[in-house]
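Below are the structure tokens for one structure; questions will follow.
The other protein chains are all here in position, but one chain of the complex has been omitted.
Here the chain labels run A and B in written order, and each chain numbers its own residues starting at 1.
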Amino acid sequence: MTLAYSTAELQAILAPVAVRGVTSVVITGIAALKDAGPGELSFLGNPKYKPEVASSRASLVLLPADYVGEPSPGQVFFLVENPSASLASLCARLEQTLWPRPAAGSHPSAVIDPAARIDPSACIGPLCVIEAHAVIGPRSIIGAQAFIGRGARIGADCWFMAGVHVATESLIGDRVRLHPGVVVGSDGFGYDSSTGKHLKIPQIGQVVIDDDVEVGANTTIDRARFSRTRIGSGTKIDNLVMIGHNVVIGRHCIICAQVGISGSATLEDYVVLGGQAGVAGHLTIGKGAKADGQTGINTTVAPGTFWKGSPCLPYQLEQRINVLRQRLPDLFRKVETLAADLAELKARD
Amino acid sequence: MTLAYSTAELQAILAPVAVRGVTSVVITGIAALKDAGPGELSFLGNPKYKPEVASSRASLVLLPADYVGEPSPGQVFFLVENPSASLASLCARLEQTLWPRPAAGSHPSAVIDPAARIDPSACIGPLCVIEAHAVIGPRSIIGAQAFIGRGARIGADCWFMAGVHVATESLIGDRVRLHPGVVVGSDGFGYDSSTGKHLKIPQIGQVVIDDDVEVGANTTIDRARFSRTRIGSGTKIDNLVMIGHNVVIGRHCIICAQVGISGSATLEDYVVLGGQAGVAGHLTIGKGAKADGQTGINTTVAPGTFWKGSPCLPYQLEQRINVLRQRLPDLFRKVETLAADLAELKARD
Partner (left out) sequence: MTLAYSTAELQAILAPVAVRGVTSVVITGIAALKDAGPGELSFLGNPKYKPEVASSRASLVLLPADYVGEPSPGQVFFLVENPSASLASLCARLEQTLWPRPAAGSHPSAVIDPAARIDPSACIGPLCVIEAHAVIGPRSIIGAQAFIGRGARIGADCWFMAGVHVATESLIGDRVRLHPGVVVGSDGFGYDSSTGKHLKIPQIGQVVIDDDVEVGANTTIDRARFSRTRIGSGTKIDNLVMIGHNVVIGRHCIICAQVGISGSATLEDYVVLGGQAGVAGHLTIGKGAKADGQTGINTTVAPGTFWKGSPCLPYQLEQRINVLRQRLPDLFRKVETLAADLAELKARD
């Protein structure tokens, strides 16, 4: 990040309720309290890190308004209502300098079908392909080299990074972020294998992505066989995730990297799946249920429960079994000893 | 899917042997018997769902010619030879409306080397790159923004979706479907590490994909070190699969999502690998062998066998061990008790 702000500029941006200390250093980075050095801004977001403030080498520290303590020489403290919120507002501003909003309109190198409907406030990047009857909503940004298929509909204020692929007839809500290499609407994996060979079952359904969803780089979401693969609003999906056809994911779920969800599985709201977890087809994961990384979910899961292992067991049980498993060498030895002792005892009788 | 057919239109398309009932509803979707509502078509593909016909709210149901029963008011039954086949023919037709065949020829925005040989009946989408000496066969469709490298040869009637990457010298048969983001012919992962550093071993082999193969979104297939990485005819590969260099896959295999196959492994015909399974290098999986999801195959596998677990064991054994594993807390307790009892007994003697 090429960040360069004077203390005065940051004071204008962050409007601290009080300033302690003074520094002439230009701020060129952000880091955690213990990692930060001269020229960097840090922050006390979580009270448990309070002891790290005094020894931090950051040139500027965002602190809660009631913080007691003085800066080192050449260091400045900004006292603010909520250091985390101040930091977030600064970061959002910096994000805009990394990805400045392009001018509205379509880059002349984009190939746009005349039957596409693009809102005049939307931005279509260079070398995009927008097919017939695609609809791009107000203020949405379609990055370079993206592909928006025939009849796909994209809502307002979406942000698709370069190289996104949204296949024909996909339906995407507002404020959806897609990262590079995301594929929405690839064919489901369905064949009629009754003859031994695998006869393609056409996959003519849709993908529907609701508002405020984010999807990580190179993740793939397959279209339904007939109906809809659906991602509920507010759900966040990490990189290299595979979502099979006819999967229904609820609202505000967290799907970590490299998770695979097989066809026709249902995730209710607020489900959390750790990295590399796998979910078998045609089952339901109840509201707020969680699974650890690499879990293999092969059973319907009750709401609010926590799972681990492959095949999965309740988290506490799996943890306990993993501890006992490490004691198997002892157990085998112990049973040998018992058997010998018992044999001896029997012989004695 | 934007589907809208009147009953009369569907009757013309599907030519049922008999029609029962009448509806004026326009058919705008397809769904399973229990999910379908008014305006949707459903079907009885598997006799076990027969009881669901009577209560189905579908406006139109495809049924076998010998079906006994009458439709509800406002519902119509089409009696056909084979409901699944009728549905498939309808779906294939719908698929064509989702992805209408582009006109033959190359989009003017494509960058095509003059030394490429493209059949006049083939379709090259916008913003494709076709390098020198590449060959594209009759009626093949190369989607937008695809890359076909130097000397790659693509057969007849292939369908590559937008954004496919086929690297130099790859050899692809007829009727091959590649989904968005597929990479064919990336370098194998081979280094000479004898000095501690990792010296690149050039990967100068090929990928050969036989007829009727389908490869899912963002899957990668590495080129061989010298010779050929090969995918046999009729094999179907899901999304985000990794196929290492010099792998040889037989005919009619099913490779589910996120499977990884290490270098120089061989899969004979009709092998089935569940999602997220991993296969170690330089081993052979016999004809028709299967592995469950997340299986770790680290051993040569006999034909027709079924495997599970990581490292893998025969399926039944692994299932049995997983049941016993859950009883480990009991077993540990029981051995404790036995030891105490035995100690007491010994003390008594």
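Methods note: contacts are C-beta pairs under 8 Å (C-beta built on N, C-alpha and C of every residue); 3 or more make two chains touch, one makes a residue touch a chain.
These numbers were taken from a predicted model, which means no experiment stands behind them.
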(message) Residue by residue, what part of subunit A touches the chain that was omitted?
(response) 1-3, 29-31, 35, 84, 88, 91-92, 94-95, 98-100, 107, 109, 125-127, 144-145, 161-163, 177, 179-181, 214, 216-218, 234, 236, 238-240, 252, 254, 256-258, 270, 275-276, 293-294, 310, 322, 325-326, 328-329, 331-332, 335, 338-339, 342, 345-346, 349
(request) In the full complex, which bits of subunit B touch the chain not displayed? Write them out. (result) 111, 127, 129, 145, 147, 149-151, 163, 165, 167-169, 181, 183, 186-187, 189, 191-193, 196-206, 218, 220, 222, 226-227, 240, 242, 244, 258, 260, 262, 276, 278, 280, 294, 296, 298, 310-311, 313, 317, 320-321, 324-325, 327, 331, 334-335, 338, 341-342, 345, 348
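Criterion: only the chains that are shown with their structure count from here on.
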(request) Starting from the mean Cα coordinates of subunit A and subunit B, work out the distance between those two points in Å. (result) 26
